[in-house]
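Every protein chain except one is present and positioned as in the full complex.
Right after this comes chain A.
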Amino acid sequence: MKLLTSNFLKCSVKACDNSNENFPLRYDANCQLQQDESIDCNPEFLINILERVDWNALVQVASDLGNKSLPPQKPELSPGDDLTDDDLAIIRDMHSLLIQTSIVEGQMSCRNCGHVYYIKNGIPNLLLPPHLA
């Protein structure tokens, strides 16, 4: 799963919706990451996606996975249609982090109920066992 996907995953347990701790999930530090350099960057796509990203959640997940280098605020692109070199650098970084980085194996858990979800072969499984469903 791409790192971007973590920005759209919460705990499946309905009762956890009443807490603020069900998103983002907590990622195990031993998650195995992969970088796919062959995915091309589409700046227009990335700008629109970045606008939708919950930055705090992203910072938290990146930190879970050992990347503590993200700034506390979402980087701002310069207004207008022309992209500066700085903008392009931000876009490349974000593309590399959100789109090219994926979690291949590992686990994540709910910060509220503690339920553990597994990621196998790049596929996260968010199904609940019958007693929780």
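The definition used in the following text is that a residue touches a chain if its C-beta (ideal position, glycine included) is under 8 Å from a C-beta of that chain, and two chains touch if they have at least 3 such contacts; residues count from 1.
Following the convention adopted for this analysis, contacts and distances are computed from a predicted model.
Novice: Could you tell me which of "Molybdopterin synthase sulfur carrier subunit", "Methyltransferase type 11 domain-containing protein", "ADP-ribosylation factor-like protein 6" or "NEDD8-activating enzyme E1 regulatory subunit" is the UniProt name of the chain missing from the displayed complex?
Specialist: "Methyltransferase type 11 domain-containing protein"
Novice: Considering the whole complex, which of A:Lys10, A:Arg26 or A:Arg92 touches the chain not shown?
Specialist: Of the listed residues, the one touching the omitted chain is A:Lys10.
Novice: For the chain left out of this view, which of A:Met1, A:Cys31, A:Leu83 or A:Cys113 touches it?
Specialist: A:Met1
Novice: Of the residues A:Gln35, A:Asn48, A:Ser69 or A:Thr84, which one touches the chain left out of the display?
Specialist: A:Asn48
Novice: Can you list, in ascending order, the chain A residues touching the missing chain?
Specialist: Touching the chain left out of view, chain A contributes residues 1-2, 4-5, 8-12, 14, 23, 36, 39, 42, 44-49, 51-52, 121-128, 133.
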